[in-house]
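Only one structure is covered here, and it is reproduced in the block below.
One chain of protein is taken out of this complex; the other chains stay put.
We call the chains A, B and C, going by the order they appear; numbering starts again at 1 in every chain.
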Amino acid sequence: MPTPTQIVTSHRPDLAPYETLYQHFHAHPELSNQESETAATISSHLAALSPAFTIHPHIGGHGLAAVLSNGSSSSSGPTVLLRADMDALPVEEATGLPYASRRRMRDAEGNEKPVMHACGHDVHVTALLAAAELLVRVRGEWSGTVVLCFQPAEERGTGAQAMVDGGLYERVGGLPDVVLGGHVMPNRAGTISLRKNLMASSADSLHITLHGRGSHASQPHRSIDPVVMAASAVTRLQTIVSREVAPDDLAVVTVGSIVGGDAENVIPGSAVMKVDTRAINASTRERVLKSVERIVRAECEASGALKEPEFRKTREFPLMFNDEKIVETLTGAFAEHFQELPHHFARDGPRLGGSEDFAILGTSINRPCCFWVYGGTDPEVWDKLEKEGKLDELPINHSPLFAPVLQPTLKVAVDAYALGALTYLVKQSDFL
Amino acid sequence: MPTPTQIVTSHRPDLAPYETLYQHFHAHPELSNQESETAATISSHLAALSPAFTIHPHIGGHGLAAVLSNGSSSSSGPTVLLRADMDALPVEEATGLPYASRRRMRDAEGNEKPVMHACGHDVHVTALLAAAELLVRVRGEWSGTVVLCFQPAEERGTGAQAMVDGGLYERVGGLPDVVLGGHVMPNRAGTISLRKNLMASSADSLHITLHGRGSHASQPHRSIDPVVMAASAVTRLQTIVSREVAPDDLAVVTVGSIVGGDAENVIPGSAVMKVDTRAINASTRERVLKSVERIVRAECEASGALKEPEFRKTREFPLMFNDEKIVETLTGAFAEHFQELPHHFARDGPRLGGSEDFAILGTSINRPCCFWVYGGTDPEVWDKLEKEGKLDELPINHSPLFAPVLQPTLKVAVDAYALGALTYLVKQSDFL
Amino acid sequence: MPTPTQIVTSHRPDLAPYETLYQHFHAHPELSNQESETAATISSHLAALSPAFTIHPHIGGHGLAAVLSNGSSSSSGPTVLLRADMDALPVEEATGLPYASRRRMRDAEGNEKPVMHACGHDVHVTALLAAAELLVRVRGEWSGTVVLCFQPAEERGTGAQAMVDGGLYERVGGLPDVVLGGHVMPNRAGTISLRKNLMASSADSLHITLHGRGSHASQPHRSIDPVVMAASAVTRLQTIVSREVAPDDLAVVTVGSIVGGDAENVIPGSAVMKVDTRAINASTRERVLKSVERIVRAECEASGALKEPEFRKTREFPLMFNDEKIVETLTGAFAEHFQELPHHFARDGPRLGGSEDFAILGTSINRPCCFWVYGGTDPEVWDKLEKEGKLDELPINHSPLFAPVLQPTLKVAVDAYALGALTYLVKQSDFL
Partner (left out) sequence: MPTPTQIVTSHRPDLAPYETLYQHFHAHPELSNQESETAATISSHLAALSPAFTIHPHIGGHGLAAVLSNGSSSSSGPTVLLRADMDALPVEEATGLPYASRRRMRDAEGNEKPVMHACGHDVHVTALLAAAELLVRVRGEWSGTVVLCFQPAEERGTGAQAMVDGGLYERVGGLPDVVLGGHVMPNRAGTISLRKNLMASSADSLHITLHGRGSHASQPHRSIDPVVMAASAVTRLQTIVSREVAPDDLAVVTVGSIVGGDAENVIPGSAVMKVDTRAINASTRERVLKSVERIVRAECEASGALKEPEFRKTREFPLMFNDEKIVETLTGAFAEHFQELPHHFARDGPRLGGSEDFAILGTSINRPCCFWVYGGTDPEVWDKLEKEGKLDELPINHSPLFAPVLQPTLKVAVDAYALGALTYLVKQSDFL
């Protein structure tokens, strides 16, 4: 009987059309909660691939789930959920690629924004479609159920929960046994890695409005200067990480945006800060958020503000933990499959640089999940920069220059999804 | 022979149509260097008043000068320039007045902005037109020349210089003997004041770009955080006034605008500060500007910035000094005219709160100038707030709530222009 | 009948012994409230000068008053109080003068400190003794009473009040009609000046203890770092002057001392700031002090301090106003006396750079007072630095390098005291 890696290697579909599809997705990104075209393209593609897919659109917004069952009954094997996220970012693409995005869309506040797949979700979607083709081709080799989950609004941290709340598991007819996903990163293309336990930090974002009192620039004593207030708050927020968090713990407090005033000669009445925090411990996460609020309130008091600052939570990503047992299981499969150059599998890989709402697909139903990461940087570029000690200069996710090299990135992404599923579904499997 | 004050009192035109005209100007404000409608309205109005006005449009942009001569030759008397500025501000009106502005225009950078006469230039223009009507009515009482100067782009600090450079004095056929102007302020309506020597501080505005390096919010070590850089600069800039300027000197350093980043989870690549500085001594002015640059550069170095910050001067207003002799001359006339309640004339009034480019009309041709200020706050409101110790709460120039009460504001403004001219032009005058 | 200036010019004692006495005082300075030797020397000197002095020692500590009456009864003329302050500063002298101080004393907290007459009180004391000799010599020329008041603890802002509270006016037998004093400054020696109204700003000093929580330097998360707390407070305190005080008002907020921690590798449990504030308006003074407290409290909250900061007022100097009538009276006398080079009298001189408790001697008993200032900088040095635009480099009061040139400094100081008294006391006087 063939092993998962043998199946994948023998039956991987031609990826050339998928490269074209990738370029299409890349050139047509959509902001969070506006992924209608992307979802429609996915739906058409799956329908064209095989009538075997039962397609459930419009779950939690533009979310889409497709079910591919095998065996006489769904009880004949395990259920594996494979997830890809679909949304893009309000970033103005600067890659200069022939298929670079030139799109602009209105965001939730009605402001027109440039849009770019600067986080690689176009890779995820394309790879999951190619893996779907592979899985449907080799239906004879496995039994059980695959749920392809195309999630919206990952960048807002709301899409996974929205799909769960929108009836994902009722729609697909049951709970998965394992929940799997992956992400392209600025690592060397060809590499893929797993790690146990903590896989991604939490992320919490705040929109903070500081209220001062406006005045003419020449009359500061009639103002309560919100620019000085905000600047003091930004400066003081640095002390959370430098003084309040244990040196061997991890936390990040970033003020990603500060906006106050427009004209030189007018002191504005308010200023806005957008703050992003990360943590890898629940207690630290809570402490950091409390400290952000305490410091901002105190800086408003220091300025003699007459009105309290306003805090609005804008994003919330959970801590993501990889299930130990799944990691052990997949480590075997990945180690076998990705052992030959130009591929490489790392057993104790790094955490995800950013945060993810993927885990909600599992934790909300008490099912184990596992998330892997694979590289997207052209190996030649990587090797050159590594030799020069300049790997720090690589554009990372969310950069206007983020542009995964097509291959071997896509191939690794496809194989990982397919292997992840087949490891659990090939008939002799007794992993569960 | 009638005195100037007798002439003004007897021949002041009915102000009712001018109140309507004021409301028209207020409802149709135009941004600096875009004052075409205002200039056209002024031109039509003057043409309708009398054929005696020689109108010179399009001086230094939309600037307009109108000459009214008397006597057989221009040598038969002195020349007095009366100036009113025409431009409005990118402020969103919040007065709730029936004639409030709802206008939006594109500014010089192409961004759409709300527009409002938040600095009272509509009062100035209206009053100068009414004074023009008065002066043309009483031509028999005076000899010499009046130059009505309607100046654009005062808010940018460029309009006065632009009119001079655009040939103002060649167009009007000679240099004035005195250059006069005034401004409505949030003082009690009915009051007017003069002061010798320093009348307004200098003002210099800078647009400063701080260059960092962008990154994902979770990866601060890959960034050079321009938000922290800008916040540190804002904080540190406070020390110029608190430590570097002599306590009995005067300087203001205001960061009117700080803008960096857009999303919570992205550290931007740069940030922009707009800085406004004021001084009343040339050496302090120079020191303050040098210190702003020194501090900003040092804060960029503290952040390890790879690229120097960029400084662009956006506005530059000179120190404005009132000519002692004109002040003495006008003090006599104003004291006589404004002695009865509800009016009040103050001999040693306050400086202008803000800055002005008015003086350039005189200093550029080495002629003396004088600038007065008059109140626009409803006397009842003023008295109530004064009793409650809340005068600080009055909306000042540039506030979205700045709304001079129509009367007695307009009457004082008209009388001051007319008196200013007639004091020099009534036939027996030997002041010069 | 001779005028005061004629009397002074004709009867000024030989100043050579007083130069020697000055050097003695300079070499033997005493800290505030420890002026016992100085007071004893003064007492001996006066006793040796004439039995006519009634000496009252130990008033409000080491304060000393000496009364010299003339005429048959005290009702026969006015009473003039002349004040000199006696105390020195905890400053280590660096003048290199042959008579430089090498003294060290324990301060009120028991810490050994270097001591120096860095504020010129040795000039004041010496000059008042010489003036006393002059006044006793010319007793025939005047009638009334002179009260020589040698005040302790001016530097702490407590000496004047202590003398009043210690029964000064009961001891000397009545209230003075005018209260006069003067101060040596780093102006050109030979010059003296008066000004009406505001003569010196208020000064308020605070000792502020910030409570954090100590820890090992490697364990910041176990600490509440008082060094960061204090640094943030110092930084934020700059905004009082830069943002809260009207640009044309005056205030100073100086953190003269910040002390926290001792070892590199220990985060201390607390830090101490010593803050000095100045103002020239009572309302601004109050606002500034409130803002200091508000900001410091807020910065402690920003740090999450578990214990409130402690504020202790350490010094308090009132606003000092010169009585208009006295200024007019003395202006006549000083203008006549100091008209010839190398002397110069300025009618509208500068304010005192620092603050003074002198006025309490008058305000506490509702009697008018007047304070003049005279220069102590060697004219040659002054002229050279002035030419080079380096007057800012002159050592000012409280500098370890402050060293008034002996003459003409002392002569001007003596003459001013004597003239001040004689202007009121010479028999024909009808000034009061």
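Everything that follows uses one rule, which is that contacts are C-beta pairs under 8 Å (C-beta built on N, C-alpha and C of every residue); 3 or more make two chains touch, one makes a residue touch a chain.
Just so you know, these numbers come straight off a predicted model, no measurement behind them.
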* Options A:14, A:109, A:248 or A:388, residue touching the unrepresented chain -> A:248
* Structure fact -> Of B:145, B:277, B:291 or B:397, the residue that touches the missing chain is B:291
* Using the definition of touch stated at the top, determine which of A:5, A:126 or A:235 touches the missing chain. => A:235
* Asked: Which is it among C:261, C:318 or C:349 that touches the chain not included here?
  -> C:261
* **Selected residue (touches chain absent from view) among A:83, A:278 or A:411** => A:278
* Structure fact -> Per the touch rule stated above, chain C touches the missing chain via residues 89-91, 155, 201, 203, 205-207, 214-220, 222, 225, 227-228, 230-235, 238, 252, 254-268, 271, 274-276, 278, 314-315, 353-355, 392, 396-399
* **Residue ranges of chain A at the interface with the undisplayed chain** => 201, 235, 238-243, 247-248, 250-253, 278, 351
* To do: May I ask you to list the residues on chain B that touch the chain which is not drawn?
  => 218-221, 223, 225, 228, 232, 235-236, 239, 242-247, 249, 291, 294-295, 297-299, 301-304
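Going forward, only the chains that are shown with their structure count from here on.
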* Give me the ID of the chain with the smallest distance between its Cα centroid and the all-protein Cα centroid. => B
* Over half of interface residue numbers shared between chain B and chain C means same, under half means different, so which is it? => same
* For chain A and chain B, let me know how many angstrom lie between their CA-based centres, rounded off. => 53
* Structure fact -> When centres are defined as mean Cα positions, the distance from chain A to chain C in whole Å is 69
* Where does chain A touch two or more other chains at once, residue-wise? -> 218-220, 225, 228, 232, 235
